[in-house]
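Working notes, structure below.
Apart from one protein chain that is not included, each protein chain of the complex appears where it belongs.
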Amino acid sequence: MHRRKICVVITARPSYARIRTAMEAIREHPKLELQVITAASAILERFGFPDRVIEAEGFSIDYKLHTMLEGGNLVTAAKSTGLGIIELTSAFQALAPDAVVTIADRFETLSTAVAAAYMNIPLVHIQGGEITGNIDNKVRHAITKLADLHLVASEPARRRVIAMGEEPATVHVTGCPSIDLAARILRDPEIKVDLFAAYKGVGPTFDWHQPYLVVLQHPVTTEPEAAGFQAEETLHAVHQSGIPTFWFWPNIDAGSDATSHAIRAFRERYRPQNIHFFKNLPPDDFLRLVYHSLAIVGNSSVGIRECAFLGVPAVNIGKRQQNRDRAPNVIDIDHDRRQILAAIETVKRQPRPQPSHLYGDGRAGERIADLLATEPLHYEK
Amino acid sequence: MHRRKICVVITARPSYARIRTAMEAIREHPKLELQVITAASAILERFGFPDRVIEAEGFSIDYKLHTMLEGGNLVTAAKSTGLGIIELTSAFQALAPDAVVTIADRFETLSTAVAAAYMNIPLVHIQGGEITGNIDNKVRHAITKLADLHLVASEPARRRVIAMGEEPATVHVTGCPSIDLAARILRDPEIKVDLFAAYKGVGPTFDWHQPYLVVLQHPVTTEPEAAGFQAEETLHAVHQSGIPTFWFWPNIDAGSDATSHAIRAFRERYRPQNIHFFKNLPPDDFLRLVYHSLAIVGNSSVGIRECAFLGVPAVNIGKRQQNRDRAPNVIDIDHDRRQILAAIETVKRQPRPQPSHLYGDGRAGERIADLLATEPLHYEK
Amino acid sequence: MHRRKICVVITARPSYARIRTAMEAIREHPKLELQVITAASAILERFGFPDRVIEAEGFSIDYKLHTMLEGGNLVTAAKSTGLGIIELTSAFQALAPDAVVTIADRFETLSTAVAAAYMNIPLVHIQGGEITGNIDNKVRHAITKLADLHLVASEPARRRVIAMGEEPATVHVTGCPSIDLAARILRDPEIKVDLFAAYKGVGPTFDWHQPYLVVLQHPVTTEPEAAGFQAEETLHAVHQSGIPTFWFWPNIDAGSDATSHAIRAFRERYRPQNIHFFKNLPPDDFLRLVYHSLAIVGNSSVGIRECAFLGVPAVNIGKRQQNRDRAPNVIDIDHDRRQILAAIETVKRQPRPQPSHLYGDGRAGERIADLLATEPLHYEK
Partner (left out) sequence: MHRRKICVVITARPSYARIRTAMEAIREHPKLELQVITAASAILERFGFPDRVIEAEGFSIDYKLHTMLEGGNLVTAAKSTGLGIIELTSAFQALAPDAVVTIADRFETLSTAVAAAYMNIPLVHIQGGEITGNIDNKVRHAITKLADLHLVASEPARRRVIAMGEEPATVHVTGCPSIDLAARILRDPEIKVDLFAAYKGVGPTFDWHQPYLVVLQHPVTTEPEAAGFQAEETLHAVHQSGIPTFWFWPNIDAGSDATSHAIRAFRERYRPQNIHFFKNLPPDDFLRLVYHSLAIVGNSSVGIRECAFLGVPAVNIGKRQQNRDRAPNVIDIDHDRRQILAAIETVKRQPRPQPSHLYGDGRAGERIADLLATEPLHYEK
């Protein structure tokens, strides 16, 4: 029996978290064969070599493709996407998958979508139909129009994909696989390693059994020139709060150089004694760290999605997550150090929010694998 | 006063016909400055050096970018698109336009859309919202989701673009500029040159004041392996009809090599005495030739669009124009030599169809220029 | 025991003829493992799908990489080389060869050399140290300076490579593998198929047991604008000679479009009854055809090299083979139809020239495999 070859393309650290349980389910499914390609920032040291994390968790990677131009600006985002198409085309030619899976909405994921669509390989899109506040919207919806099978996280997402003209029979609500990881964390919530010994990073160490914050703040691609300022506001607020904080390095993106620069300059100048900087953590320990935290601060979708399920407060700054569907755990504020500090003080005082199943119930991975094994795979609409 | 710099990217011969009157109106508009980039098949000898036609008609071209890989298959279509993004990004960086205009739905036009969208340059899409029968649909709608301003050809197209979620205020019906050219042809319909002397080509010559056919048949990208067979069916039907015929070489596309091969083999074997082959003609004389013809045969959109306005019968073969809005001039048939021959016999017998304004009234170019001069140009949705 | 992985990169039809016996010897060598990559024009229909010929002769191809831009001019030659570097780098990363073999001097072979040298993979250059009359010189010598092991065809070539500063211990005279094929042909000289039925092509058929000519004429890259004229001169001379002729389509190169165009126009106008045009032949039958011919006409290195060994007259036109070491079989003339016709008349009258071992004795392939198995492989000079 021919097992369907399913090629998952991972181009960034956070995308792995959003597909990992589906990859496990594909690998173990009797009718499926898993292929894995890593590219773009998923193989770079600056992001903690996510490819090595993937391999350490037992996946074998078929191709590691360097496609990311250095520069962290709009020009390099566009060119990296073009180079990604070229490289992925050759990789798909060699792997001859029955379907290609692309995840969410980062700029370089459009490379995956274009290469597969143009080669008449059925394209599966995970996490279409959502709404955010920048170029990601354009990218996500463009991928929807190139995709043949839509495995979405939520009912509102399903309605939006169909409203864009996609055939309802090709749109399925699976929940988001990142919630599966969060569900596992609930069953095994203890951090078993010494975080500082295991994951290094720079900055002071402290006792993480005391209340602490987690910060994850990405530059907003439509406001690259503001990235430095935005990072500074959060740095000042977190510094001033005095609460021990784990700060995670930003994604590669237009503006990320400015963010990195602002962080370095702040550290040089203020030598903040309550902030430890990590490049990356394995997804499980990252989620455990978030789960036990006082709050997640920044503009990551983790605050909106995983933290909804986990019932962790999210101090959500600025417009990056604008328009996303929200559970009650989210506090929205501007890039303003006083607002940020006030929000941190609020979550300290209030009870933890109720968990929500808005983005999934913890079984997305197996649902995705089952659909990939049974749905018709075609490339004509 | 700052004149808005409008950068028009032309990547194929037929796209020029669909934008030419808008380019003239932009060039002459006091508030606009025209920039022109040619790329992909628009600078190749195999298509009659369309760039030289553009220059001969008085436009100066800022960049001529080689982006097309040789091979005419799905792999080269994808890679050419990737290379196009890289090259166009550098060109946009140098030209710094206030808006970029992309036309219709050919695979490589997605390069223009991605480069502009990722660089935060407002993207204007001409001819969104239409429906055809293959990968063009995916490409066209993906461009719609990347575009900021939609200048569509018809009212049904406007409704479709809005249904896909675009802001109604950004969608305008202008008609299609190709109809403007058709309107001019009605005011000056005579061919004033000796076609064979002026435009060469290969094959026998004949008196074009007698009834003749025009054939324009492109390979269908979802059926590249069928391209050779499809070309043969039409060749046999036209040959058998005995009617003098002008046959135009196909666009570069997955399958075009097979089409070219089939044509060469047919010529070698049958030495058809009623078919003359052209690579390309200036758009005006091409339309005059179509206007005076008994019918256009094949699967070009010219049969659906310009011929609707001109009232010329279109023998439309196969699925390439499937689902497009149709005026009464169209006869739809399969890739079958007997059906094709029968349709040719039918149009010989029947009266010319009534002209229709379905795709425009002849004033699209000036409307487009006016909108480009006055509409807000932004890149955030 | 680790067998050394030897990766042979083939980017054009004639390169395969120059490496085929070495590939056989590598494949059969107990200490070696053969890897094969085809790219550039070696996978294009226009050149008769050389990759399929390679597979038909029993080699399996690891990668078929589309890297050739369409256009046939200087710009596309440069860009194709850049794209080749990008694609070959990813392929080398996946194959992890112990050494990479590059052949001769075509523009796109520099891609192979740069990718391997920059990745610290030992680079083996076949046919360095020769002298010709155009850009090939620059390319060949630049590859010599990037290469770590030099397997040259002749003693004069060895001296030249060493004179350029290469370590004598890294330079070995093996003879040229193309001569091995010629040596086999001497042992089995009969053409056993019906050429026209087996290899198609276009133009009249004739009895090839009568005296005939073989023409192989490439555009000269430093004179691309002259390519059309040069093709015409040879066409006229061959036509006028009235001798049955097999004419082979040119390589992809700056100017090849002009050559192709000239051939098509000539056929259209003169309908030459003594010229049959082939795209490609398997190397064996090609050499048999040359061996039995009255003479080879044009500017291919086959006339200088294989024909030296076979003792076939070569009417060598123009500067392309300028400065190459010559055996007595060569008659040098200009791109002038009268000189070409006169040279054809001369070879008709004269006895066949004596065979020469200037370019090898027929055992190059096994020597190359032995050296690849035993020589130290390093990438530092």
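Order of writing sets the chain letters: A, B and C. Residues in each chain are counted from 1.
Keep this in mind: contacts are C-beta pairs under 8 Å (C-beta built on N, C-alpha and C of every residue); 3 or more make two chains touch, one makes a residue touch a chain.
Because the structure is predicted, anything quoted here is derived from the model rather than measured.
Trainee: Just list which of the chains on display the missing one touches.
Mentor: Looking at the complete complex, the unshown chain comes into contact with A, B, C.
Trainee: For the chain left out of this view, which of C:95, C:142, C:186 or C:226 touches it?
Mentor: Within the whole complex, the residue contacting the unshown chain is C:142.
Trainee: Out of A:76, A:178 or A:230, which is the one that touches the chain we can't see?
Mentor: Once the missing chain is taken into account, the touching residue is A:76.
Trainee: For the chain not shown, which residue from C:46, C:79, C:288 or C:305 touches it across the whole complex?
Mentor: That would be C:79, which touches the missing chain.
Trainee: Which parts of subunit B are in contact with the chain that was left out?
Mentor: On the subunit B side, contact with the omitted chain comes from 63-66, 83, 86-87, 90-91, 93-94.
Trainee: Touching residues of subunit C against the unshown chain: what are they?
Mentor: Against the missing chain, subunit C presents residues 74-75, 77-79, 81-86, 89-90, 93, 107, 110-111, 114-115, 117-120, 134-135, 137-139, 141-146, 160, 163-165, 222, 379-381.
Trainee: Suppose we count only contacts with the excluded chain; which residues of subunit A make the list?
Mentor: 43-46, 66-73, 75-76, 79, 83, 202, 252, 257, 261, 264, 268
Just so we're on the same page, only the chains that are shown with their structure count from here on.
Trainee: Nearest 5 degrees, what's the C-alpha rotation angle taking subunit B to subunit C?
Mentor: 180
Trainee: Over half shared or under half: which fits the residue numbers at the contact of copies subunit A and subunit C, same or different?
Mentor: Interface between subunit A and subunit C is built from largely the same residues.
Trainee: Based only on mean CA positions, could you tell me how far subunit B sits from subunit C in angstrom?
Mentor: For subunit B versus subunit C, the centre distance works out to 40 Å.
Trainee: Please tell me the distance, in whole Å, between the geometric centres of subunit A and subunit C computed from their C-alpha atoms.
Mentor: About 51 Å, centre to centre.
Trainee: Would you pick out the residues of subunit C that each touch at least 2 other chains?
Mentor: 66, 83
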